[in-house]
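Quick one: the structure is below, and I'll ask about it shortly.
All protein chains but one are shown at their positions in the complex.
== chain A ==
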């Protein structure tokens, strides 16, 4: 079962840069892009909101915290509280580098927290590292 990368990122430029760099690192998995919280939630939790729709799917979630319609923290919290989704690794990728925020994300169960650097070298590097991480990580299918 191939792993699907779910990218929740409101800035399309960022999304494009992330996608490009993931591809450059040799990750060819399907990437699903969402530009707002609600459409991502609908996809993840299904029309009934239980997450049953993703049962058995292997997902890797890339999450931005600053979304126009809802807080990324809320999405993280709901994912980690859902019995079908909580095993999916969540990578928070955002501009916020406030230590309180980072701590909160890890407490809520985020697996990796990356601050988007303005320096593109660093940015590309970080994403490529992430790609490397994706290729070695064992993504368990959503719990049955």
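Rule of thumb we're sticking to: a residue touches a chain if its C-beta (ideal position, glycine included) is under 8 Å from a C-beta of that chain, and two chains touch if they have at least 3 such contacts; residues count from 1.
Just so we're on the same page, contacts and distances are computed from a predicted model.
With the options "histidine kinase", "Cell division protein FtsL", "Zinc transport system ATP-binding protein" or "Deferrochelatase" in hand, the undepicted chain maps to the protein name "histidine kinase" (source: UniProt).
Touch with the chain omitted from the figure is made, among A:50, A:95 or A:135, by A:95. Looking at A:14, A:80, A:104 or A:128, the residue that reaches the missing chain in the full complex is A:14.
In the full complex, chain A makes contact with the omitted chain through residues 11, 13-14, 17, 20, 66, 95-98, 116-121, 123-124.
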